[in-house]
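Of the protein chains in this complex, one is absent; all others appear in place.
Note that the chains are named A, B and C in the order they appear, and that numbering of residues resets to 1 at the start of each chain.
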Amino acid sequence: MNRKVNIGVVGLGRLGSLYANYFANRIPEANLVAVSDVREDVAKQVAEQYGAKKWYRNYQDMLADDEVEAIAIVTPTNYHKAVAIDAARAGKVIFCEKPLSLSMDACIEIKNVIEETGAFFQMGFMRRFDPGYLAAKEKINLGVIGKRVQFKATSRDRERPELDYLRPENSGGLFVDMGIHDFDLARWLMGEVKSIYAVGGVLAYPEMKEVGDVDNAIANMYFEDGTLGVVDLSRNAIYGYDISTEILGTEGTVQVGYYRETPIQVMKENTISHDVVPGFYERFEKAYVDQLQNFVDNVVNDRPPAINAEDGLKALIIALAATRSLQENRLVELSEFTHVSAV
Amino acid sequence: MNRKVNIGVVGLGRLGSLYANYFANRIPEANLVAVSDVREDVAKQVAEQYGAKKWYRNYQDMLADDEVEAIAIVTPTNYHKAVAIDAARAGKVIFCEKPLSLSMDACIEIKNVIEETGAFFQMGFMRRFDPGYLAAKEKINLGVIGKRVQFKATSRDRERPELDYLRPENSGGLFVDMGIHDFDLARWLMGEVKSIYAVGGVLAYPEMKEVGDVDNAIANMYFEDGTLGVVDLSRNAIYGYDISTEILGTEGTVQVGYYRETPIQVMKENTISHDVVPGFYERFEKAYVDQLQNFVDNVVNDRPPAINAEDGLKALIIALAATRSLQENRLVELSEFTHVSAV
Amino acid sequence: MNRKVNIGVVGLGRLGSLYANYFANRIPEANLVAVSDVREDVAKQVAEQYGAKKWYRNYQDMLADDEVEAIAIVTPTNYHKAVAIDAARAGKVIFCEKPLSLSMDACIEIKNVIEETGAFFQMGFMRRFDPGYLAAKEKINLGVIGKRVQFKATSRDRERPELDYLRPENSGGLFVDMGIHDFDLARWLMGEVKSIYAVGGVLAYPEMKEVGDVDNAIANMYFEDGTLGVVDLSRNAIYGYDISTEILGTEGTVQVGYYRETPIQVMKENTISHDVVPGFYERFEKAYVDQLQNFVDNVVNDRPPAINAEDGLKALIIALAATRSLQENRLVELSEFTHVSAV
Partner (left out) sequence: MNRKVNIGVVGLGRLGSLYANYFANRIPEANLVAVSDVREDVAKQVAEQYGAKKWYRNYQDMLADDEVEAIAIVTPTNYHKAVAIDAARAGKVIFCEKPLSLSMDACIEIKNVIEETGAFFQMGFMRRFDPGYLAAKEKINLGVIGKRVQFKATSRDRERPELDYLRPENSGGLFVDMGIHDFDLARWLMGEVKSIYAVGGVLAYPEMKEVGDVDNAIANMYFEDGTLGVVDLSRNAIYGYDISTEILGTEGTVQVGYYRETPIQVMKENTISHDVVPGFYERFEKAYVDQLQNFVDNVVNDRPPAINAEDGLKALIIALAATRSLQENRLVELSEFTHVSAV
């Protein structure tokens, strides 16, 4: 019988609780042994609900617990750096939700500590585990669409999150918060980005102006091999959570994305309608489970992480470059950032 | 904390093993405590894989085990009657996979024992738990399509099962084996059937002639309230597992069914293609899990079964009537059967 | 330069006026020289609108006009026999809208006169000229779907026509009026029908009971080679004019039909919608034009008619058999009719 991995989850918001559930009930090789949240009642309740033996108010106490072999970091992004570095130093196996951090410096610090300690560190970009994106990747690798030419990605939330969350100091801004998934896909499906130009504005929610972020944006880019990309983002797709991606090649195109949640269609006078995908849990449930399964499998089988801190850093740099382009209304070369990061 | 139900699974073929897996890993309120199969090595292996403490070669030994509160019957249909009756008499809570039995007499015997013993007995018609069918039922109940007028259902396997399975003494024939799901939906979404006329033939697999069953068939029917229905079945939908259903009303129509498994579409010279639903596990995975969850919930909360033996019997009668119509090439009234069943 | 065919149109209802328009403006080798309608003002107005030199109140006067080489019969069905026979005797080239007639006897009379006179006579079943059906026919002939196994056809009007039109003495009843297109497709795409069983009822429009016809019906059938068919009809597809057809084979399936009229889709909160095909003119405009073009081409190039009176008769017999099955609630063999027709 396979060995099991004893896991602790740090941060029990909506996604953290879901991860606790998945580790407890959906990943056979995982034992959920502990959870941690600054809200002790939440920690206790989640521990009871999913059968974790221990709960902690302070993540450092959990890191000190020898029974905890691996941790999943699902805290607000601002805490990623501290938890990741402490966990690496404590010898823990680490899974970290996206984005790695909101600043390039923080990412580089994390990356350096991981390299020093030799810690196992896997980034969470769950789209890479979605059956649709996996199938697209496979088709591309098989040469089905010939040589890649354009990358097009759309990410749209149904409505804006809470204003407090949207402040750039919390979310990182639209490109870091939403776009980072698309930028990771861009790198995974196409290659490294060379330069980017972004337009954006407060077009749907006037209150975003006070927050200091935009609610709609479009960025186009050159990849290093000269191929082209475009990512468009919106907070106001009120018709449904809409994630769609296309890779156009010289011999065809692959499109990923869909709107219908359940296989039902209703046809009435003058309209044909069906339901829609309500949000990212529903759209990517399988991807979330498979991502955690992959993490545990890698640990159990001594395989390297599927997505590492370098990937976390590089996706962030694209998002930061897009953000800078938007702020300064000019073309931004990624070398402006990588120059610094090469230090 | 909720109490848990200790469950034993009888019959560990492909579906029985899946149920064992689901009880062990996906239904929080279920404990998989035992499994049973005449192939002892299979029983042992499944028990180990899903953490059941005990395995049995003989289902009666499992029924004698006081730790086993509930059993799921997933044996070949020919054994349903014996296992169900023994389980009812042993005081077990029972879940039974479709079809209830291949003969009306056997169904009535089971039903009588259930009534005598007062056993909790839930039939497995998983489509009633599919999000698509649930949404259709809800739309109809809300009056979205007005008054119901026509019921249309298509069920197609990608290819024929093993010849040995297809013999009518094992499968019950095309209408009992495949059509019973559609007949159950017909009752659930429309009401009771009054008469049926079926056409069919050996059109795709000549070897079916020796087996004594058809590989394609179409049955149309009157419901008791005068509304109309049609069910078409095929063993040769080589493009994919295709289950689609429509309820046409006076103010619109609801269609359930889809072809794509993953949200990817590939467009090449002269063709646009996407993958297909490969089979019933993939199409109805959520329905299978939700069906077992519902069964366990009903037990835990002292609710009556969602689908009972009467439903199992009535769907079978429609299938038998269709089969008789096919054999005798004449219109068959269901009263030919219900007359007998009223005894 | 090709010679032109001088054409007169008999019957200037909605479809007859459209045909006059098409002959005048869309079929280069046709000259619309005359039109005829018992409503003289209508005849005059249509003649002026489409540039026909002459108009007649009495079709016999048009038949006496030597300048009129060919006529298109678009009168109410009850007049088809008289006009067709007179036209054949007058030596005219004839195009006749479906159905050929409402009774088998009338069809046989027409057919006999055509054979005696050697008149060129082409039936109007425009679906055979629809790009979708033509492509389906071609795919089948190329062997793309293997051996044919099932024929499935759905025809739905958005709403019932005028009650007066619906009386069986005018329309022939649901199977003759709507189903005849599907029965013609059945013969064209599959082969001859052997037997049929039909269910139907007054389910959407209670006032149809006085009229003596049903508003919904489903007929299933055996073809002579043992393959299977089903046709379902409805007068209440209020979501749009819905014509869809499928031919299932041993190696795949071909589906013809669509809902969207214009390539626009609107996505709003909780719904994705697009417009629908409003009616048969919009759905089959190209087929109507191409059908008349084919008729004129056949005449100009001395080719035989694409669809002849025999086709008109045979489609009617299927419709009559379905109607008899519905009335007598029994299986009907087509030989009950062909016995008579063999006289």
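In this section, contacts are C-beta pairs under 8 Å (C-beta built on N, C-alpha and C of every residue); 3 or more make two chains touch, one makes a residue touch a chain.
The model shown is predicted, which means the values in this text are computed figures rather than measured ones.
K.L.:
Which candidate, A:N220, A:T245 or A:Q293, sits in contact with the chain we can't see?
P.N.:
Result: among the candidates, A:N220 touches the missing chain.
K.L.:
Touching the hidden chain in the complete assembly: which of C:N78, C:Q265 or C:N301 does that?
P.N.:
Touching the chain that is not displayed is residue C:Q265.
K.L.:
One chain is left out of this view; which of A:L15, A:A82, A:A306 or A:L331 touches it in the full complex?
P.N.:
A:L331
K.L.:
In the whole complex, what residues of chain C lie against the chain that is missing from view?
P.N.:
1, 25-26, 28, 48, 130-132, 135-136, 139, 144-145, 251-258, 260-269, 275
K.L.:
Touching the hidden chain in the full complex, which residues of chain B are there? Just list them.
P.N.:
238-240, 259, 267-276
K.L.:
What residue numbers in chain A mark contact with the hidden partner chain?
P.N.:
Chain A touches the chain not shown through residues 147, 149-150, 152, 156, 197-201, 203-204, 216-222, 226-230, 232, 234, 236-239, 248, 250-253, 329-331.
Criterion: only the chains that are shown with their structure count from here on.
K.L.:
How many degrees of rotation bring the Cα atoms of chain A onto the matching Cα atoms of chain C, given to the nearest 5?
P.N.:
The superposition gives an angle of 180 degrees.
K.L.:
With over half of the numbers shared counting as same, classify the chain A/chain B interface as same or different.
P.N.:
same
K.L.:
Report the inter-chain centroid distance for chain B and chain C in whole angstrom, where each centroid is the mean of the CA atoms.
P.N.:
Using C-alpha averages as centres, the distance is 42 Å.
K.L.:
For chain A and chain C, let me know how many angstrom lie between their CA-based centres, rounded off.
P.N.:
Comparing mean C-alpha positions, chain C is 58 Å from chain A.
K.L.:
List the centre-to-centre spacing of chain A and chain B in whole Å, with centres computed as mean CA coordinates.
P.N.:
Centre-to-centre distance between chain A and chain B: 39 Å.
K.L.:
Where in chain B do residues touch two or more of the other chains?
P.N.:
Residues 251-253.
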